[in-house]
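A protein chain is absent from this complex, but the other protein chains hold their places.
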Amino acid sequence: MIVRRCIRLGLGLSILLTTAAGCSDADLTGPIVYEEQPAMSREVEGKAHLAGKPRIQEKARKTLARLYGPSPKEIHVPEGAPLSKDEQGRLGVLLANHVQTAQGPEKLPHAGGYGLYRRHCLHCHGVSGAGDGPTAPFLFPLPRDFRRGLFKFTSTPNGARPERDDLRRTIRDGLHGTSMPAFEALLTKKEIEQVVDYVTFLSLRGETELALIEEGFIADDEDEDALEDDIVDELVQSVFGKWEDAADTVVDPPVPRTPPSPESVARGRELFLGRTKEKLECAGCHGAKGLGDGPSFVDVDVFNRVVFGGDPSKMPERVAKLDEKARELWKQKLDEWGNPLRPANLSRAVYKGGRRPIDLYWRIAKGITGAQMPAHYPGIDHAQIWDLVNFVLALPYQPELLDDAPAPAAAEGVAADAPAVRR
Amino acid sequence: MRYWSLIFALAAVFSVGAFAYAPFSADWWLPNPAGEPYHSVSTFGREIDALFLIILVLTGAVFIGTQAALVWAQFRYADRIGEDGLPVRPAQYFHGSQRLEVIWTVIPAGILVFLALYQMDTWAKIKFRSASPRTPVLAEVTGRQFQWAMKYPGPDGRLGTPDDLFTVNDLHLVKDQTALIHLKSADVIHSFFLPQMRIKQDAVPGMAIPVWFDCDRAGRFELACAELCGWGHYKMRGDVVVHETEAEFQAWQAAKLAEQGRSQIAGADEPEGDDR
Partner (left out) sequence: MSAGPNATEPNPHDHIPAAASNFLTRYVFSTDHKVIGVQFLFSSLFFFAVGGLMAMVIRWQLAWPWKPVPILSQWLWSSPGLGGQMPPEFYNKLFTMHATIMIFFVIIPLLTGAFGNFLIPLMIGARDMAFPKLNMFSYWIMWPGFVLITLSFFVEGGAAEAGWTSYPPLATAARSTPGSLNGQTYWLLALLCAGISSLTGSINYITTIVMLRSPGMKMFRMPMTVWALFITALLQAFALPVLTSALLMQTLDRLAGTNFFTPVGGAVANAPAAVGGGAPLLWQHLFWFYSHPAVYIMILPGMGIASDVISTFSRKPLFGYKPMVIAMGAIAGLGFIVWGHHMFQSGMNPALGATFMLSTMMIALPSAIKVFNWIGTMWGGRIQYTSAMLNAMAFVSMFIIGGLSGIFMAATPVDIHIHDTYFIVGHIHYVLFGGSTFAVFAGIYYWFPKLFGRMMSERLGLIHFFLTFLFFNGTFFFMHIVGWHGHMRRIADPTVYEFLRTPGVVGMNQFMTICAFGLGASQLIFAWNFFYSLVAGPVAGPNPWKANSLEWATASPPPYYNFETLPRVYHPPYEFSVPGGEDDFLPQTTPLPDNITLDPVMA
């Protein structure tokens, strides 16, 4: 009796498990929902929010679901979105492993951006691309929040949307010195395109969400016409427009790199130390030795104590414990997303946005979107930028370049990780 | 009652059967290139495989022997109760045999010592620093969370100069040439594992460990991390590309260096590499 019951149980269990195994990758996901911007329902200090406007909130949610789909499993793509098309001109085919047609869902021969994102990116970047996945709090720098459409390492002007190739490069090569891995060996080229599309999709969705909140913030909850279709249309088109414009604004250095002669490096050094008439303040942040410990930034020890001195969730309390001056400086030196920021240590030969001269040119000429690195063009001309690039590339190999520079007292703090390249 | 021995026999037959089938399936056997499931691509790989087979055959024989004795004892000496409710056969009363104890101590000891000594030479060839080849370093490979950073000496043949070539998760070498790499770690312990070339060496922070190997087939292989290194441990996959000729390798390096030196967009930003 008991034997038979057990056998039946075992059989049932294995049948259950084998059927589960037969399903495709994306089908077995449990209930998965987008996370909302807190400003959608709560008061956020100093920012637009929809607290106390239940009708507008409802409208915003419905609009978002209509435009981009109600959940990550059901993706809608608004007309004209800046995403890839296939040969038949269908928009957003790279986003999922199927498309909706009049005859119902049609299977596509790829995993789709959503499936790949869920597998490779979700645990850091989160379901809505907010950079809030379960792994995220334990990383420094924090993963990017896509929802503002801003990305740090781009070829486009400061504050502009990234070009498709910028996202592709970041995914393919990773961001050295951060927790963003290189996916070249993990994804095929086609798969990377799918992920690029999905990241763009999440950005568009996030930007639209923010635009709706901002639009709703100035509207009256009683107003029947608030967030009506043509207003929404306009908002969406403006979001798309920014992405479409990006390709035309890519910065291409008009003159090629100056050969990295000692003279060019020396000129770059003078620029770095602010000894030219342009009075650049590089050393103010990057430090007189290029160690990323300049006096106008938060002191290295203070920074380490706050960021690494305990649980990530307790960081606000550690900030609150700083004295007033340090706290004020701390607040000024956050990035666009409100996260702590550290100037690059130039002695380590670790370049987050890439080590090609053109990458460094972009960093210097147009700054880093969302970070404190400002655009230096047209403050200095192209030749001077190339001198600076040559200097930055030479510095790890010739630390003596900055030997006679005045060393600030705090420089000792990070000296320990300098040997990383010089071994 | 005696039929309980069959379940033990079944387990033994299943084990032997699985091992016997394994060589006939590329997925079940040692990892080798797809087209040639029985060809180990590296010199060390062939030696390791031979040693592996010796141990497999020896342990297989011992396994079959002991399991057969066990199952036979279970089957033959199972208790049987006769019609009268008494055991059909009494148990024998003895406490052991000195001669048997000596036999089954000395013979396995001989086999084990033979196995240990027989392995020494290969081990020394693969790992002893004194055996490391006198060739220029192919690359410095540094494990960091969670990727392999490769640094090639570049045209001047020296590491630590501005013409070094930097790649990530991309190791290139030339067919039939012994590749010597310096293995380092930037943070935690990683392990440099080339399954098809049967090479494994932990990368320890604070140490530079030489690793050398070769490959007699051009093509694409895999590099893995075999030591737990954090949440992204499983992501530490790298490509290993074996070039047919030195010239091909040089061409690849030149193209990569050109890209690394790019200062203008002009010309499509199209890195080489096939579409997997």
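We call the chains A and B, going by the order they appear; numbering starts again at 1 in every chain.
As a working rule, contacts are C-beta pairs under 8 Å (C-beta built on N, C-alpha and C of every residue); 3 or more make two chains touch, one makes a residue touch a chain.
Since the model is a prediction, treat every value here as computed from it, not as a measurement.
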Considering the whole complex, which of A:P38, A:P134 or A:P262 touches the chain not shown?
A:P134
Among A:R119, A:K189, A:R355 or A:H382, which residue is in touch with the absent chain?
A:R119
Provide the residue numbers of chain B that touch the chain removed from this figure.
1-2, 4, 7-8, 11-12, 14-15, 18-19, 22, 25-31, 44, 47-48, 51-52, 55-56, 59, 62-63, 66-67, 69-70, 73-74, 77-79, 87, 89-98, 100-101, 104-105, 108-109, 112-113, 115-117, 119-120, 122-124, 126-129, 145, 187-189, 191, 193, 195-196, 198-207, 209, 222, 224-235, 237
Missing-partner contacts on chain A, residue numbers
2-3, 6, 9-10, 13-14, 17-18, 20-21, 28-35, 72, 118-119, 122-123, 126-128, 132-135, 137-141, 177-179, 186, 300, 304, 308, 311-313, 413-414, 416-417, 419-420
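Just so it is clear, only the chains that are shown with their structure count from here on.
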Which residues of chain B touch chain A once you look at their complex with the stated criterion?
145-147, 149, 160-162, 166, 168-170, 184, 186, 208, 231-232, 235, 237-239, 259-266, 269, 273, 275-276
Interface residues, chain A side, partner chain B - complex
123, 135, 155, 165, 169, 173-174, 176, 179, 181-182, 184-186, 188-190, 250, 252-253, 256-257, 260, 355-358, 361, 386, 393-394, 397, 420, 422-423
